[in-house]
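Of the protein chains in this complex, one is absent; all others appear in place.
Moving on, here comes chain A:
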């Protein structure tokens, strides 16, 4: 009888006490939960938009989102719309805006959820059938006449800015914009300014200046004030990053966390085959073509091990011949979706194609800041309809788990897309012990399949899984080298 171990949990002699693991769960707060929210208000034509764009340029982070009040105008009825076209409709009172919808959107974003923003058309005076989806924003700029009007919104903001530009200048800018870009004529634009814009500004808008933390006179021309403001925002974001990194580092430091007996963790068995392949992959003299070939083999083994985690099967009788008794078979019932973390997770794609005839493949781009090491979500492309799909299981791929930070972030993205923790199978080739601890501390129910594990310090703890005595600080477990060698580009 040949018998090779493949399961961490089955190895322990006594039944592992798993309850504690699930109870000790710690919450991970990704940077897009509690994003930094900036409110910018001011008269029409005061330069709010220019200042917002200036902030976006200066921060230079892809996860900065501009949320314009313009998209939250209430859709008009037929009669109202006719009035609007005759320039007789008042767009400039707070009532013309759907502040409830705006508040709901910002609240969702503040909680890290995905939000859908309507797209408003000034030509049609109504909402178009388009929507913009916002997710993963770290900084949100809310810009609009009444950005500082609603108490509920004010409470969500981290900094409130009022742009105070002289009304004459505002009028000049507004006329240019309305006539050139919004298809109005001079007469109509003037009529609107006199009947609606100016009176409303005086009655409703100007008093909101009192709600601001910072008032910027003369708009974009006020270079000093804008520099000071951006400096302040950058400093706050730096502090937020630090807190995020500290939070990630603190996870999984608890000493009594025995991943060796962890029920949801599977490590490939150490046998001739895996030892031999590992040796080829680790060897610095291995040719690129060999590296790719042997990684593909290893990846296929990891995927097969991941599929052993599936449990949703239905019995089927398979008739192979009318005269033979049927074969008592099983049919896999889950909808499988692969998600790779760019670039290292893409090393699994060849093996995925070998294992599945058709499987949708989603992608996440998560990169660590080169200075601070903070993981940052740059892009997420998940298969359409993933939120509502029934019986789904997500195979999430990243070739290496080092600090665990990117993995935690990737899992959080899936959870934000309404995917259950138990429906995620995280597949990786090399993993540090601390990385695993951190992931399992936050997501104890996620299933994890790894090819090779290193130890935190005492290598004798994993005699079966780490006979080579690798520790977390060894080069291979500390450097993201797999994808560099696989794709041949540093």
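Rule of thumb we're sticking to: a contact is a pair of C-beta atoms (placed from the backbone, for glycine too) under 8 Å apart; a residue touches a chain by one contact, two chains touch by 3 or more; residues count from 1.
The rule is simple: contacts and distances are computed from a predicted model.
Between the names "Trafficking protein particle complex subunit 11", "uracil phosphoribosyltransferase", "tRNA-splicing endonuclease subunit Sen2" or "Metaxin", the one given in UniProt for the chain missing from this structure view is "uracil phosphoribosyltransferase". The residue touching the chain not shown here, chosen from A:53, A:81, A:206 or A:300, is A:300. Across A:77, A:121 or A:320, the residue that sits in touch with the chain not pictured is A:320. Interface residues of chain A facing the missing partner chain: 1-7, 269, 271-273, 275-276, 278-279, 282-285, 293, 297, 300-301, 304, 307-308, 310-311, 313, 316, 318-321, 324-327, 329-332, 354-355, 357, 468-470, 474-476, 479, 481.
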